[in-house]
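Everything on this sheet refers to the single structure shown next.
Missing here: one protein chain of the complex. Every other protein chain is in place.
Chain naming follows the written order as A, B and C, and within any one chain the residues start at number 1.
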Amino acid sequence: MTTPQNTMEKWERRTEWPLAGVALLFLAAYAVDVLIRPHGTGADITRAVTAVSWSLFIADYLVRLGLARNRWRWFYRHLFDLAIVVLPLLRPLQLLRLVTLITVMQRAVGNAIRGRVVMYTVAGAVLLVFVASLAVLESERGQPEAHITHFGQALWWSITTITTVGYGDLTPVTATGRVIAVLLMIGGISLVGSITATLASWIVQRVSDEDAAANMVTTEHIGRLLAEIADLRGEIAQMREEGRRSSGQPPPA
Amino acid sequence: MTTPQNTMEKWERRTEWPLAGVALLFLAAYAVDVLIRPHGTGADITRAVTAVSWSLFIADYLVRLGLARNRWRWFYRHLFDLAIVVLPLLRPLQLLRLVTLITVMQRAVGNAIRGRVVMYTVAGAVLLVFVASLAVLESERGQPEAHITHFGQALWWSITTITTVGYGDLTPVTATGRVIAVLLMIGGISLVGSITATLASWIVQRVSDEDAAANMVTTEHIGRLLAEIADLRGEIAQMREEGRRSSGQPPPA
Amino acid sequence: MTTPQNTMEKWERRTEWPLAGVALLFLAAYAVDVLIRPHGTGADITRAVTAVSWSLFIADYLVRLGLARNRWRWFYRHLFDLAIVVLPLLRPLQLLRLVTLITVMQRAVGNAIRGRVVMYTVAGAVLLVFVASLAVLESERGQPEAHITHFGQALWWSITTITTVGYGDLTPVTATGRVIAVLLMIGGISLVGSITATLASWIVQRVSDEDAAANMVTTEHIGRLLAEIADLRGEIAQMREEGRRSSGQPPPA
Partner (left out) sequence: MTTPQNTMEKWERRTEWPLAGVALLFLAAYAVDVLIRPHGTGADITRAVTAVSWSLFIADYLVRLGLARNRWRWFYRHLFDLAIVVLPLLRPLQLLRLVTLITVMQRAVGNAIRGRVVMYTVAGAVLLVFVASLAVLESERGQPEAHITHFGQALWWSITTITTVGYGDLTPVTATGRVIAVLLMIGGISLVGSITATLASWIVQRVSDEDAAANMVTTEHIGRLLAEIADLRGEIAQMREEGRRSSGQPPPA
């Protein structure tokens, strides 16, 4: 009795980890391609890994489209997935699948909301800096007037950008480089926001714990009220019993 | 029985959307004027659109002044509206009317306060970057020592400024350009503040939900207390009934 | 029966506003001195205003020292006041007295804590930018390799610094200029912090209002509980009355 919906869920659950692995291979091939710029066999291998992983992403998209109960609706609601699969420019967004890998670390951090926010923020910032460094290096180094011509510079520039320090000793000159910079800046504002928000939440909680310990009403107070009322009912029941006995009435059934 | 106050409200409700449309035309004409710098007929059209939309804003101001119950008080309290209508320098503030258009998106986001804050922040930041890029380009490109001479550079500079990254590879050299920069910086601080605040509120709420589930007093507890007391009253009523019956008294009227 | 302590308080209350006015004059003389660099009579006037206001600050310090019950303790506890009065470098800190003037605006904002935080933040930031621009201009313009040589540049540099944008198109080269820059940066971090914190507090409150409306326990609930218990006591009193009447007992005195 497997409905199409169930099959879809099963497919997504089963392919989650393998596809995260494929995304990791995809990232490794991209890094090798940009950093080592292999020739001959090396180049063939990275090209092959890239092609295979891309095919797998396309295959996953097609299988999910095939499994959808209402294909037009699924297609309409997953236009973003299509864009990531089809457009070369959005290629790096396949790396969002690596979020699945972050969930492994979650075991160490536990389920506390603040721990998870910090983990996603740090992991996301590291991944963003690394991928942005690769992408900006690939886009800039061909330009004659470029400032960013090797990976160390790209990494340095990415970090000064994501922290919103922005020395300006190195700046991208190509349009692609500037689009990457804008993504890093948005990432930076989110990074600052996340860390501040986590700290604020922690301080607010600690302060309110200090304050509230003394005069906050808890379920314990309600418990005491209920116990008092129960005692009262007990006493009234006893009194009714006494009244009945003194007037010679029989106890109720 | 339409009082002047009612007429005023009706006018403002009815002109809200048309005037937002006029502001959009005004922005389009401004963008075309700065970006394409049309000659001949093109220039005539943008000049006409600008003139017509401006006249409409002035007409709206005059109608509202006419409808006001106490004109001097209305005039005194709406000096800012007058300034926006009369001073060419404050012209772009007419675009505040575009906020009306943002309310369309509100249907998608719902009424949740955080969703609305994010929506206004993102829409406001995008509009501010776009208008500031146009304005800085118009003010700078005439200068011989200017760094910002085409729209891509203006956009890049605006974004590095609003995110407070501030590389300094491009900086405005005219007084107008620097006033625009200050507005962008204020916008940037608000942008960072909004995003951080929204995140902080979200984390604070999630954490307090986790904490509070266990020992917070809710109306449910109060309901249980009230039920207990109602039971008690029932028992006492029964006891009175028994007492009355045992002493031969008639029930109360 | 005026104790020394009372006299001290009276003195401080009475001199608060006049000394804020003196601080304003002091600031005006400083601004004129730096911006106009007057010669002859003009220079004499600004020098006179500076000297008189300084004398008044010293006089205020001495009077308060004289009024103190325990002079050594007062002296020890007001070393900071002494430093501001004696050291020329700390001269601008006399402007902290202008905070008294800000309290005038408080009437417009009301007593709401958020309104007051925003008011002090904005007023403090504007005053800091203005005074820092004057001070950096005075310190830098004498240097041959200085970037900041007129007030417009000083203002532009102050604003890019306090917003932490930091283009770096203009930077101070003297030690004094850099000390001023550090104060501006500290002011900038506080500015961003204040605005973010105010927004966060507002969102947290709005969200918790939305959430809490439904199931938060208020004093109204407690009132209902108390009314229920009062009714219960009334019924029991009536029952006791009935019991007494049926057994022929007299009512209690």
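By definition in this document, a contact is a pair of C-beta atoms (placed from the backbone, for glycine too) under 8 Å apart; a residue touches a chain by one contact, two chains touch by 3 or more.
Worth saying up front: this structure is predicted, and the values here are computed from it rather than measured.
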Candidate in contact with the missing chain, chosen from C:Y30, C:F57 or C:Y167: C:Y167
For chain B, residues in touch with the removed chain: 164-168, 196-197, 200, 217
Footprint left on chain C by the chain that the document does not show: 112-114, 117, 161, 164-168, 171, 175, 178, 181-182, 185-186, 188-190, 192-194, 196-198, 200-201, 204-205, 217-222, 225-226, 229-230, 232-233, 236-237, 239-240, 243-244, 247, 249
Interface residues of chain A (partner: the chain not displayed): 152, 156, 159-160, 163-169, 191-192, 195-200, 202-204, 206-208, 210-211, 214-217, 221, 224-225, 228-229, 231-232, 235-236, 238-239, 242-243, 246-247
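Criterion: only the chains that are shown with their structure count from here on.
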Rotational angle, Cα trace of chain A fitted to chain B, multiple of 5°: 90
Rounded Å distance, chain A centre to chain C centre (Cα mean): 41
Distance from chain C to chain B - Cα centre to Cα centre, in angstrom: 29
Chain C residues counted as touching two or more neighbouring chains: 164, 166-168, 196-197, 200, 217
